[in-house]
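For this depiction, one protein chain was excluded, whereas all remaining protein chains were kept in their positions.
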Amino acid sequence: MVGIAVLGCGRIGRMHAQNIASHPRASLAGVFDVNRAAAEDVANKLDAKVYESAEAVLASTDVDAVLIATSTPTHADLLEQAVAASKPVLCEKPIDLSLERVNACAKAIAGSDIPIMLGFVRRFDPGHRAVRDAVRAGDIGDLHQVVITSRDPGMPPVSYAEASGGIFRDMTIHDFDMARFILDEEVTEVFATGSRLVDPPLMKRLNDYDTVSVILKTASGKQCIINNSRQAVYGYDQRVEALGTAGMASSENRRPNMMTLHRADFTGRGAPLLNFFINRYVEAFTAEIGAFVDAVETGAAPEVGFEDGRQALILAEAAIVSAAQGRSVKISEIG
Amino acid sequence: MVGIAVLGCGRIGRMHAQNIASHPRASLAGVFDVNRAAAEDVANKLDAKVYESAEAVLASTDVDAVLIATSTPTHADLLEQAVAASKPVLCEKPIDLSLERVNACAKAIAGSDIPIMLGFVRRFDPGHRAVRDAVRAGDIGDLHQVVITSRDPGMPPVSYAEASGGIFRDMTIHDFDMARFILDEEVTEVFATGSRLVDPPLMKRLNDYDTVSVILKTASGKQCIINNSRQAVYGYDQRVEALGTAGMASSENRRPNMMTLHRADFTGRGAPLLNFFINRYVEAFTAEIGAFVDAVETGAAPEVGFEDGRQALILAEAAIVSAAQGRSVKISEIG
Amino acid sequence: MVGIAVLGCGRIGRMHAQNIASHPRASLAGVFDVNRAAAEDVANKLDAKVYESAEAVLASTDVDAVLIATSTPTHADLLEQAVAASKPVLCEKPIDLSLERVNACAKAIAGSDIPIMLGFVRRFDPGHRAVRDAVRAGDIGDLHQVVITSRDPGMPPVSYAEASGGIFRDMTIHDFDMARFILDEEVTEVFATGSRLVDPPLMKRLNDYDTVSVILKTASGKQCIINNSRQAVYGYDQRVEALGTAGMASSENRRPNMMTLHRADFTGRGAPLLNFFINRYVEAFTAEIGAFVDAVETGAAPEVGFEDGRQALILAEAAIVSAAQGRSVKISEIG
Partner (left out) sequence: MVGIAVLGCGRIGRMHAQNIASHPRASLAGVFDVNRAAAEDVANKLDAKVYESAEAVLASTDVDAVLIATSTPTHADLLEQAVAASKPVLCEKPIDLSLERVNACAKAIAGSDIPIMLGFVRRFDPGHRAVRDAVRAGDIGDLHQVVITSRDPGMPPVSYAEASGGIFRDMTIHDFDMARFILDEEVTEVFATGSRLVDPPLMKRLNDYDTVSVILKTASGKQCIINNSRQAVYGYDQRVEALGTAGMASSENRRPNMMTLHRADFTGRGAPLLNFFINRYVEAFTAEIGAFVDAVETGAAPEVGFEDGRQALILAEAAIVSAAQGRSVKISEIG
């Protein structure tokens, strides 16, 4: 059993705490939140210890590893402290909104062999992973084109949008990682374009977009298209499709049940898409904890690590430049 | 929190014990099995107490309710003892293979208001339940015809087949209950026919069938067709469809992921159907525990009770007579 | 080019006339109808000759073959006359509502080698045929169970219901033929049951049913379940499914287009099922003409012949007895 403490008891921290508590090979070694009431609430429900500070967590011999689910600006500091304390880390994305800070963090932890895992949870979705596995197994031959559809059901709260670093760093970043996961070759060029269609006034105020289309390209010419929208009223639309010389593999949306209603005027699924990420990726979040436990137990590098977090952020930076300048941006131009 | 003890630590008892242990409103109050090693194994994994006997379980004040997952011949005795001890019961189906014993049990517990719930887990499947809910909500108008497809992936072990009471009492019984769940009107006539196609020698020796078709009819003329096979090599095929004056509702099969492979020679799902019942009905088993907890906490009659178990067995008896005599059997002829 | 004359210019005769006229290997050699205006209407549209009588058609050297689409009571007479005139025949089902008349007809034409084809058009549907082909090719191993769902969108006109011979002879007869097509082994037992749910007063007056369920069984124990309803408001529901030792093949419904609408409250096909048989089986009707042309040109026995029409009627007779008596009826009991 690996004792994992959770730093940050917001929505996603609470979910991780529950997953850890019910995981057969992990136990919840404690929780911490700057809002003590939030930490106590989780601790009471899950019969766990509340720590006074992140430092206390990292100093505890009961804690084998930590999961960082605090606010984004604290990720890099906590990650550095955890590595310094020799505690394996599962860090929610992004590492930081600033590539400079991420690069500094990379230097700070350079040389360490403490397992660091990034919370790109979609890699653990059974359907998306089956696409990746089909690609790796050669089931579709040589990969040529990837299409990622990723649409949120609705706009996030304004406060979230204000602090998120913009759609490319906050939302598309998951798709950048998915692209890298499927492509298995580094992206060398990015073209991105954004529109303000869902909430034009807010987007204008934040100099952000709510609807974006992106084309990624690798050195060998593989292409990946990403389309994002902040508003898919039909639900959280999460699809991945890979075309190769021998066929296509696609991961389609999921619903809570497979009831279909056939009436005179339409035939349709009664149940909406699984909505939102905590429901849609419920198995993925559990599998992610399992992969982290593996890494902690074996000391091996996690399947998705710090550098993956850095590379996804680089793609986001390139997309921001591309959308502003209306041209394809080479990754070599960035960081 | 409702403390539930599990009697019987075989495959299904272990699964129930885990579900109880991880249920937010239940705790595992202990386990018992005539095979003490089996009980200890479960207890160790789930940090639960091992009882020396069913009597000790029923006598314990730590135990609020019991789940009976022992071998079928012990169900009725344990159920009577639990009721005598005022412990609410969730009893795996069937109550007994003998309708006489079930009727005797009914008399023994008559007048008690201790909640007794039968383990017809499929009623809690989100898809099947959505069909029932659509029927009740009037989404398909007046119900006319129900079609239940229920096929196991492969033959059960010979030892199971020998003791199960035959396909109608062991397998179709789930579909009889599903029929009653959807129809919302008692069945008055049964026609059933069986064949020996999957394993003719074994079926002949046991005077049993491996492939059956059944037509049920209610007093108002509603029809329900059931088809069963012991061998669907493509997986555990579980579908329910209801036709009414305003449309049709259907509950379709489920897969562990929605990856589709499109190749030159075929387009198909890579993943097989969820297989077997513990995987296919995983959400249903959890919901079943929740419904039992509700009944224990409120003292209300569970949604599926002793009489439902008895009625399903009556339909099985009628099917056995019908298959033997090649005629429609009226329920009034049975028990 | 095979010159085919059409006897009967009602809805289905007109459709056949058009199909013949536009078939690359057939020409419309003329039309006849007791209602001369109906014949002239078709003839004008398709630039064809109007004959004064069926006798004139059969006497004409311009006519290589005839298609009988007149009212049912005239089928057997015209069929006998055509055979006597050495004209190959494509006869709409049923041959006659009376098994005695069909048997007499069989005697009258015995010994002739004039190709006689029965209009069981569903055998030519690409999907249903693909199921049959999969069965014959061994793709599903040894066949065990067939399920045929066949529901009309709505009640036929009262005049049609009054003259049709009842649901088993008029509607289920197509499914009896489909069962024989898929099973590839003669049916030996029939159990059928009927209800009056869609239009109880009319059904009571006609001593007929609008909702029926049927189980067929072959000597080796293969089972076929048929469910029929006169009212599927969601459209003409036509499905066939075959289970075998190596898998299942199913033929699903078709729609005029594959547009799907995804909205907040449902995801569904915008287009209803193809509706009614002239649209649903449009390719099958064309393929049927092609198969008839093949038979005329080669003189070979058509794939679906007189005896297939007789056998389907025998199954209908057995179903009528079964539904009346509530017991399984052996085919050997019938004509």
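As written, the chains take the letters A, B and C, and residue 1 is the first residue of each chain.
To be clear about the criterion, a contact is a pair of C-beta atoms (placed from the backbone, for glycine too) under 8 Å apart; a residue touches a chain by one contact, two chains touch by 3 or more.
Here the structure is a predicted model, which is why all the values come from computation and not from measurement.
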item	value
Listed residues A:Thr74, A:Asn103 or A:Ser195, member touching the removed chain	A:Ser195
Contacting the left-out chain in the complete assembly, out of A:Thr72, A:Gln223 or A:Thr286	A:Gln223
Residue among A:Asn19, A:Gln81 or A:Thr211 that touches the chain left out of view	A:Thr211
Those residues of chain B which, in the complete complex, touch the missing chain	233-235, 261-270, 272-273
Residue ranges of chain C at the interface with the undisplayed chain	22, 125-127, 129-131, 134, 139-140, 246-254, 256-264, 270-271
Contact set of chain A toward the excluded chain (per top definition)	141-142, 144-145, 147, 149, 151, 189, 191, 193, 195-198, 211-213, 215, 217, 220-223, 225, 227, 229, 231-234, 237, 243, 245-248, 326-328
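Note that only the chains that are shown with their structure count from here on.
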item	value
Interface residue overlap between copies chain B and chain C, same or different (over half shared)	same
Chain B and chain C, separation of their C-alpha mean positions in angstrom	41
Centre distance in Å when chain A and chain C are each reduced to the mean of their C-alpha atoms	57
Chain B, residues touching no fewer than two other chains	246-248
